[in-house]
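Heads up: the structure comes next, in structure tokens.
In this view, the complex is presented without one of its protein chains, the others remaining in place.
Then we have chain A:
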Amino acid sequence: MKINAKDLASGIFLLVLAALGLWLNTDHTLGSARRMGPGYMPMLVFGLEFCFGLIVLGIAFFSGPDSLEKWTKLDFVTLAIAIAVTLVAYPLLAAVPGLESNWYALGISSTIGLFILAVSPGWRVLALVLAGMNIFGVLLDAGGLFLAIAAMVVVAAFADKDHRPLGVVGCVVFLIALCWWVFIYELDIRVNIWPTF
């Protein structure tokens, strides 16, 4: 058997998404072909998506071999724990007063999940780059632009083994200066610059 694992996974991905879309679409009125309701186009599109999912799935059995990258046991474990912790942390954090607004719960819980993911070397680059961006989102309102940039750059810098502390500090200073000039001085966007705890 020459199974194309990439196509197989793509097919399943498409099928799951299409099925989810069709299921969510049951809330919308279909209408008729003459007077299409809000559910008509989604029905067509997700129906088509489902068909393509099936075709891709079928092709997968003949177009290989093209295997996915090997996942280590640690990759599986960290991914499972990261998703679980994020899902548990979100409702808990959303119940804390002060965190229910501004998407704090979403940002903090997914950042925690990403840090757990970073334990495994296979996910480290992905997790740290994205965690850096998440932290920017979490810190921006209360911490101000400069603190948010600094935190993001420091976290994301860990994604590259070659970074040295002095280089990172240089990066932070340069980017803060550049962003102040472009976004605050020239474009004048509405954002806190300094912390307002």
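Definition applied: a contact is a pair of C-beta atoms (placed from the backbone, for glycine too) under 8 Å apart; a residue touches a chain by one contact, two chains touch by 3 or more; residues count from 1.
Definition applied: contacts and distances are computed from a predicted model.
Select, from "OsmC family protein", "Tripartite tricarboxylate transporter permease", "Phosphonate transport system ATP-binding protein" or "Peptidoglycan recognition protein family domain-containing protein", the UniProt-recorded name of the complex's unshown chain.
"Tripartite tricarboxylate transporter permease"
Just one of A:Val45, A:Val85, A:Leu99 or A:Val119 touches the chain that is missing; which is it?
The single option touching the absent chain is A:Val45.
Check each of A:Ile59, A:Val85 or A:Val119 against the chain that is not shown and name the one that touches it.
Only one listed residue reaches the unshown chain, and that is A:Ile59.
Considering the whole complex, not just the chains shown, which residues of chain A touch the missing one?
6-7, 9-10, 13-14, 17, 21, 24, 28, 32-38, 40-42, 45-46, 48-49, 52-53, 55-56, 59, 63, 66, 68-69, 102-103, 106-107, 110, 125-126, 129-130, 132-134, 136-138, 140-141, 145, 148-149, 152-153, 156-157, 159-160, 162-163, 167, 171, 175, 178-179, 182-183, 187, 189-191
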